Every structure is written in structure tokens, then in C-alpha cells.
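These notes concern the structure reproduced below.
Of the protein chains in this complex, all but one are displayed in their positions.
Each chain gets a letter, A and B, in the order it is written, and its residues are counted from 1.
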Amino acid sequence: MVSMIDSVLVSLTLAAQDAAGAGADGATAPAAAAESFFVSGRGALFGWLVVISVFVLVSIMKARAGKVFKVRPIAGLSAVDEAVGRATEMGRPVLFIPGIQDMDNVQTIAGLTILSRVGKTTADYDAHIEVPVSRSLVMTAGREALSASYLAAGRPDSFNEDQVYYVTDEQFGYTAYVSGLMVRKKPAACFYMGQFFAESLILAETGNSIGAIQIAGTAETSQLPFFVAACDYTLIGEEFFAASAYLSGEPDQMGSLRGQDLSKALVGAVLVLGVVVMTVGALAGGLVDLGSVSRFFQSLVGG
Amino acid sequence: MSFIDRLDAIDRRWIFLMMACAVAIPIIVIGLTGARFPEVPGPTSTATFETIEALPEGAKVLFSFDFDPASAGELQPMANAFMRHLGQKKAKVYCQTLWASATPLIEETLKKCLLTQSPDLVYGVDYVNLGYQAGNEGVMKVISTDYKQSFPTDAKGTRTTAIPMMEGIENTSSFDLIMVVSAGYPGSKEWVQYVVSPTLGKGKPIQLVAGVTGVSAPQLVPYFPTQMQGMLAAIKGAAEYEYMVNEVIKAANPGKPLPPAYMEAQRRMAPQLFGHLLMVGLIIVGNTIFFVKRRQSRSGSAMKAAA
Partner (left out) sequence: MSRQLAIIVTLVAGVLMVVSGFIKPTQGWGEDAAEWFNILAAMAFVLGAANLAKVHLSKISSRDAGWGFSAVTLLAFAVTLAVGLFKVGVNPMPAFPDVPMSGGKDAEGSAFWWVYTYVLSSITATMFSLLAFYVASAAFRAFRAKNTEATLLLVAAFIVLLGRTFAGVVLTGWIPADSDWAFLRFENLSTTIFEVFASAGNRAIIIGIALGVAATSLKIILGIDRSYMGSGD
């Protein structure tokens, strides 16, 4: 097989040999080899991309056309108002941490989306929110999001850009600062929304020790057990990405959530089908060529 | 206030003190006696060892130090054992990092583990430190197609084109094995996603072994053994692997005792054991309190109902 050859002339030389060793050979005429336009082996991935995009976009269009989609109650998000209300009553601040990664991380963006909703609630309640961040770009974006929230709540004068400030990029330097801040200012509500690593438990346990209501959301599976153990509510994986739709209730957001669910149903169906076919094939013993079935499913998932 | 109530409301600093004792006392005892527990290598550690053991002499190995001093307590013993094993296999070692704070760790590991074991090795011929490159998974994508584009110089500023052992290194497929010791992002998961997975099913697959922190290990198990040929999970994995490497070193140097530095992972298993036992004890005590209080509250409700 010839592949990945860019603009060269290729000729194939064929040779045949009989049992006695006598042979004949010949060569084809030189032909230009052209570089493939598409990256090979990514057809299945492209197919999935198209299918998921179509599901999401069609669902959004349906939602815009007036179709109403329902979302199951997510306790952690229902508790946002309660947490901010409690902070207001106690006269203590609300602490919001949008993870420790930069703006190129989709979890940080999802965290800022939730910040804009939480910020609007704090502006409505006239509570104080503090957002220490570990990346300079997140500080800039966070200020934009929060200032728009205060504007939307009709309290632009209450917004102070120093509510969102930079601490350090260093993971444990940031953790030390935020832990110290919690102990000194004793926020009544702590939100951890974004990508976290080893600092998750240190932050959540410190928050627990000061008696704050804590709501966490992350797609970093390794940190979920720690948040579940130490926080009052935890948004697990996709719930974290669904938060934006849940809090806003906008048709576009609800539509995208529906598209996401349809995609998940399709993935689940392919998984179940694969398991059933392979199991039946194994039980039938020899009736089905398991190797080719396995290769088919692997190609289907782009493996 | 009953004993159970007092226990339930215990100041967490007592728990901290217990944990400090559970970790510190075994460290002191081991430091004085040199004792250690025997290791029974598990499947992922054995697979890691066998993948490296199967390398031919002079194999090209890319070694990425993707961790920082904070996680060095858990990961440095893995990096040390990896480096000693590579020295034993007479592999060509290409060190790099995607974590800015790991640069001095590379120098230290090379000096402590490779050069003390094989002082005759020549920089640029047998081993090289390519240093740090910013860009996280962006760097991984670039080195998958053109290694020297992301690493035009080594850590000392020498052009990679002028380094003898860089000859023939086009991209990540040019290496016989990639080793990653990682603490978080970017780490082993990104190496699998951006470097290994795109080559699956296309000619010679890239071989990858990783050493990871205990907390990130469950997340990486699904990648073993198809995308990752081996994995050392936490200090336990490091101890198992170190034990196997030491057996190889002992066989190569009969009668020569191993210095204590060769057993740093195995020696950490004692504090780990007592830390884990304390955790088990705390969970049992916590649950005892829970069940006693639940029983008390139920009998209290029953008495109220009867009254």
C-alpha cells in the first residue's frame, strides 16, 4: 500500500514466480501520487461530529419554534438562590472559584457562564461576591461576565472590578491564598465551578470547616469524590455543562441540552448493540466472525 | 454530653495529629532500621516493566517529566526507577517537560539516577535534556508531526539539529517508547489523546507507559493496555516497579548491595500502610457513631410516640 506521498511519480513493479522458481515481472507506467485531502482514519470521528451537531442544532431550532423541553431538577443548581440568600442574611461574602485553568479550557468557560448567573443573583440580593482567579485572562473574562450580570440586574453601580482579581498561576500558591481568604473572611457560600486538581479537597474541606454552603461542579472525574464528600451539592460531569441551560431556561440552551441527550441515547444504543452482538457471537461459537464484527464496531467509533 | 457526642464533635486537629503520627513514626523507624515490606507486583506495574525490558539496546526513549515539586513526593520515585531501568537497558534517553517547574527535576534525575549508575554516558549522544516547552497539548500535536519545530534547542540552548542523537528524530513516531510521569494537566491523558490515539491502527503504533498519581489512576485505567502499554499507579505502583528494576540491577551486579536511594518507593509503603489503616479505623469509628446515634434517635422517637 502507498500512502502519504506528496507529488512524486510512483510506478509499481510486479513480480510473479511459479513453484519451480521461474518468474515474470513488469512495471506499470509512472503515475503522479497525490496527497490525500482528508486526514485518514478520522471519517468515523467526522461522522459523529456531524451527527451530534445536527442533533444539537435541530433541537435548538425546535426550541426556538416553541417546543418546550423539560429538564429534571438538579439540587445543586436549585440551591444557588438559597446559598446567596443565606450569605446576604449573614452579611458575609459569596466566594466563586472558576477552576484553576485558563480560557482555552471549556470547563473554565462553563464556570464563567455559571458565574454570570450567580453574579446576577448576588446583584439582585445586593450581596458581595469575590472571585479570586489563577489566570490573568480568566480575570479579564470574569470581570466582563460579572459586570454584565450587575448591569442585567439593574445595579451597575454596585459592580467593582476588584471583585474579580488575579492571585497566581501556581496551583498551591493559589490554594494557600484562597484557603487563607476563607478562614479570614468566612464566606457563607462557596462555589467551585471549573477544572480542579489536588486543591479540590483542600478548598472544600476548608469551606466545610467554616460552615459555608458549598456547591461544586466539575468534569474532572478524579476530583468528583472529594467534592461529593466535602460539599453540600456537586454537579457531576455533564450536569455541570447543563447548568447554564438549567439556570437560564432559555430555549436555545434547553434545545442544546435536548440535542446532547439525543446524542447520548445514540451512543448508548451503539454500545448496547456492540455488547449484544459480541456476546451472542461469543456464545454462538464460530457462527459469527468476531474479529470482523469487532473491527466494524471499532471503525464505527473511530478506533 | 455523652462520649459518642464528644467523639462525633472531635476537633479535626486531633485527626490531623493522628495522621501525622501514622506517617511520621514509620518513616523514623524505617530510617533507623532500613526495614521494608515485600512487594507483589500487580498487572499494570508488571506490564510497564515488561514493555521497558523488551526494548533493544540503544532504543530511543522520550521521557516527559510532566509534574512539579509539589507532587514529586509521589512521582519522583517513579521517575528515578524509570531512569535507572533505562540506564540498565542502555537506552538513548530524550528528556523533556511540558511543566515549567519541572526543568530542574530533569537535571536532578539525570544526575542522581542515570549518571551515577553509568558515568561514562555522553551528553547529546546517550542522553539529552530538551527542557521545557510552553503550549500544553498544542506542543503534543506539533511534536506528533515535527519534533524539532517545538524543540528547536535543548535546555542549554544548543540547536537540536547539532545534537548527534537527534539525528533521525522526525516526530513522536521516531521513538521506540514514550514515558510520561504526570501529575495533572497536561499529562498522561493528553499524551494518549493527542499523541497515541491518532496513530492507532496506522502502521507502527506508538508505545506509551505512564506513571501517575493515585488520584488520577482510575481515570486512566480505561486506556490500559490498548493506548497505554503500562501504568504505575501511585506510590504502590512505583514500589512494585522499583522492586522489579532492583532485581534486574542486582542480577547485573551480583554481590553489590543496593544503596538506600534505590528503595525510596518501597520505603514509602510503610507510612502508606499506617495512613491507610488509620483511615479504615476512622471510617469504622465514624460509622459506629452514626449507627449508635441513629439507634438513640429511633428509640427516642419510639418513647415519645409511646408517651
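The definition used in the following text is that a residue touches a chain if its C-beta (ideal position, glycine included) is under 8 Å from a C-beta of that chain, and two chains touch if they have at least 3 such contacts.
It should be emphasised that the depicted structure is a prediction, and the values quoted were computed from it without experimental measurement.
Residue in contact with the omitted chain (choice from B:G73, B:P164 or B:G300): B:G73. Listed here are the chain B residues that touch the chain not shown: 10, 12, 15-16, 18-20, 23, 37-38, 40, 42-43, 68-73, 101, 103-104, 107, 134-135, 138, 141-142, 145, 155-158, 214, 217-219, 221-222, 233-234, 236, 269, 272-273, 275-280, 282-283, 285-287, 290-291. Against the chain not shown here, chain A presents residues 35-39, 42, 45-46, 49, 52-53, 56-57, 60, 102-104, 106, 109-110, 112-113, 116-117, 120, 135-137, 139-141, 144-149, 152, 162, 165-173, 175-176, 180-181, 184-185, 198, 201-202, 205, 208, 219, 221, 224, 226, 229-230, 236-238, 240-242, 244, 248, 250, 252-253, 256-257, 259-260, 263-264, 267.
Everything below uses one rule, namely that only the chains that are shown with their structure count from here on.
As a whole-number value, the distance joining the C-alpha centres of chain A and chain B reads 26 Å.
Looking at the complex, you find that chain B touches chain A at residues 12, 68, 70-71, 183-185, 198, 200-202, 213, 215-216, 218-219.
Those residues of chain A that touch chain B in the complex are listed here as 40-41, 101, 171-172, 195, 197-198, 209, 221-223, 298, 303.
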